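Only one protein chain is missing; all other protein chains are in place.
Chain naming follows the written order as A and B, and within any one chain the residues start at number 1.
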Amino acid sequence: MFSVYEELFISLMFIPAAAGAIVGMIPIKCSGNVAAFLCGTSAFFGILSYPLYLYGGDIAFTFPLPSAWGPYSILIDELPAMMISLSSAVFLAVLAHMIFSVSVSAEGRYSSTICALFISCMLAMCADTVILLLIAWEAVTLSTFLMASGKNGAAAWKFLVIAHIGGLMVICAFLVMLSYSGDHTLSSWSDLGNAMGLPASCGAIALLFMGFGTKLGLIPFHVWIPDLYASAPTHTSALMSTVSSNAAVMILFKSIFGYIGVSEGMYVLAVILMAASSFTAVWSALESLVQTEPKRILAYSGMENMALVLLCFSIGILFSDGGSPGLMTVVLVAGLFHVMNHSVFKSLMILAVGSAEDCTGETAIEKMGGLAKIMPAFSLVALVAVLSMAAIPPFNGFASEWLMIQSMMGGEGIHMTEIILPLGVAVLGISGMMAAVSYARLYGFMFLGRPRSEKPVSSKVGTAVLVPMAALALLCFAMGIFCSQIMEKLARGVAAATSIPSDDSFVNHLSGTLNMPIMAGILLMAIFAAYVLSRAFRKKSARSPTWDCGTPLDENMQYSSMGFSQPLVRVFHPLYGDVVEISDDESSENRKRYSIKFAEPFVEHLYVPIGNLIMRGARRVGSTQNGNIQTYLGYILAVLVVLLVAVRFV
Amino acid sequence: MDAAISGNLIDLCVVAMLLLSMLAMTTTRIAQLLNAFAVQSLFLAFLAFVIADSTGHTELFIMGGITFAVKVIGIPWAMRNTAMRLHAGREIDSTMGIPGSLLVSATLIIVAYLVTEPLMATVDTIARNCLAMSMSVILIGLFMMVTRRKAMAEAVGLLIMENGLFLGVMSISYGMPLVVEMGIFFDVLMVAVIVGIFALRINKAFDSIDTSVLRRLKE
Partner (left out) sequence: MIEFVLSAAQSVLMIALAPLFAGILKKAKARMQHRNGSSIFQPYRDVAKLLRKNETVSESSSLLFRFIPYVCFGSMVLLSLMTPFFFVDVAAPYGDLISMVYIFTLYRLMMVLGGLEGGSVFGGMGSSREMMMSVLIEPSLLLSLMALAGLTGGSTAVSDIPRELIGMGVIVLAPALVLAASSFFITLLAENSRVPFDNPSTHLELTMVHEGMLVEYSGRGLGLMDLSSMMRLMIFSSMLCTLFFPWGMALTASPFAIFVGLAAIFAKVLFVTLAIALIESYLAKYRLFRLPNLLTASFALSLMAMISLYIL
């Protein structure tokens, strides 16, 4: 009986979006908004997937499509249901923001690719056959590419090439897994590692890690991220960094811990993966400190957060080597929870930055400032995003970082992890704090201080645009407050997906407690009490100009954002490799212009040499093509002779 | 003495020795460096006494006594004299900054731990835990010789390595035969004297005791 509702739900979730994708193609004026609205309808029904799961259990469905490689079926169990609900909520907020923004006229083509992205992301999260999974994952890449190829085509092409290298690795890994399992249905795969043997399963895990790492910004596959964020439309980056990252992490998690299954003996692999993700985390946090465009800062911060998630996964592998399934559950829950939190606060922040850019008409952080005084409500919403990104209690970013540190501290007694886990904690501490610095810088120089240009704002953020952002901010707060409930649900899902024996409850493996509602309550009460008490003394407060030492301040006389991060740049100077350029100023004589350029070592020392190598090889091949018909006939003759000889003797 | 307390004392001494070699990495003055070395040797002597007292290996008393006489008093005094006579050698040049050298030293400690971890289970002495520490002291001493440019500081690096070696020997087998130990002490003394003389000579020939200047000899 329930299956009727299942079909109804699946069709409500996918048909409007599919219709939207087609409507968007029609070249009439309102087609973009209609398609976006249809996609929003789908996203709204997508939110219901977790409540439906709680009510009726797993949701399974097979699309009635003919296929040579098995059926196209989907299965929504606990983790995918949670992920789909959350991603749909994010999707809905982003769509609402897009529809209500004045500056963005929803083009039909753009809206239809958004519909395609929605369908492919949701299918990728819940696909139950190999072929559907791979097709959906490829569709995610393609639709992201179509959404991003706006102003700067080069960045989008860079993304397409690197994402396809990653996609190739993912396909290889899945084919290897398929050859050992022989079954197309993913839900019947479990512990393939036993059949595959240690080398093959380690290789598959490494391939998957790198393959999804291209999408999540694992170094050295990260070069496309900052450029793409800086050039793509706001809503593209908002969806790309949240929903498609969710899908990538979800598949990565299921394939490493569910399908392949980690076993003992993966110590070295775990340490290598940990080193790669730690390096990515610290490096991207460092880079985010010297960026001058808000969207680039967010690009690097997204890399940092995803690197922390990958760090959690690699520590999970380490724990399974040490034979402690309980802690493994904790660290995996921490990683998944962080992905969920990240998708909420990061989409909020990207939307806020996009709105701020629309209002000011600037993309450089040095030209903004003082927005908090002009738009208090908007700046409050952005503050929530910044605080949760910087892992400040009682918001959600704190909850997941707390769980990460908790799991690492809990692993102290396990053999051979004892020296590695403190380094993990140190990485978390230093990259988390550096990220907090760069968010403080982002917020401080966009919203606080005095305006840095003559006319700070050309238009204000409308109420209708503010509503979806406020909803996301509330979600940040709510996910922080109800973190322990979410963690327990996630733990149940992780246990179901990975066949980790969960003999006791998740809380027993934590070495400390966190009761967020009461903590937040005490904090808010203390703030309120302090406010009331100090108001009781006296009420007057005067306003006066900022203290200026007697020199009236103009808009350039305040700390610049580059100056703000300069002490840290000096401390970590050997890692930056900056280039100071001194050139003559055109406008007047005897003046020099100093500028600091930060080198991109991975482009310079990795991609450029590879590119040169390929170009040289191509030139060598090219020299065989001289356009002379006799030469080509000669090639044909040579090939013919070789083939005949080969046929004769083989 | 109570076994727990002597165990604590051994641990504290050995950690103090490691800390002092880290401290030696951070100093920029030759006098401070010599002080650090002297205090480290003092802890080594004290450690010898504690182990001798708690295990009954009385020859360790003699070794501790010699350590005290030679390394705590003799060598630092002689080298300080040399440094005073050189005048120029008050500051130590290093090829690496302080934070960098501290982080490398910390890495070396981790490496030492990972290397000695399987070994420690096979040894059965009261101070077997010190093996990793002694390996770290040796590695840090070597690292000091790599990064420092002045001949005096390189000599101190060698002496710190030697301290680490003694620590390791004590932790594995409660010391070597007395004759060997005497020989090593003599060697160390000779190192100090020779470095002193050489430093003077180098200083006269090149107006500096920077050993990187010695590269000029190649031509």
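Operating definition for what follows: contacts are C-beta pairs under 8 Å (C-beta built on N, C-alpha and C of every residue); 3 or more make two chains touch, one makes a residue touch a chain.
Everything numeric in this text was worked out from a predicted model, so none of it was measured.
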| item | value |
| --- | --- |
| Touching residue (missing chain; options A:139, A:275 or A:405) | A:405 |
| Selected residue (touches chain absent from view) among B:69, B:103 or B:119 | B:103 |
| Residue, one of A:257, A:300, A:445 or A:576, that touches the chain absent here | A:445 |
| Contact residue for the chain not shown (choose from B:8, B:81, B:95 or B:173) | B:8 |
| Where the missing chain touches subunit B, by residue | 4-5, 7-8, 11-12, 14-15, 18-19, 22, 26, 98-99, 102-103, 105-106, 109-110, 113, 129, 132-133 |
| Residues belonging to subunit A that touch the chain removed from view | 369-370, 372-373, 376, 379, 383, 387, 390-393, 398, 401-402, 405-406, 408-410, 412-413, 418-419, 422, 425-426, 428-430, 432-434, 436-437, 440-441, 443-445, 447-450, 511-516, 518-519, 522-524, 526-531, 534, 537-538, 540-548, 553, 557-559, 563-568, 570-571 |
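One rule holds in what follows: only the chains that are shown with their structure count from here on.
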| item | value |
| --- | --- |
| Centroid spacing, where centroids are CA-atom means, of subunit A and subunit B in whole angstrom | 50 |
| Subunit A - residues contacting subunit B, complex | 419, 571, 574 |
| Complex contact set, residues of subunit B against subunit A | 99-100, 110, 113-114 |
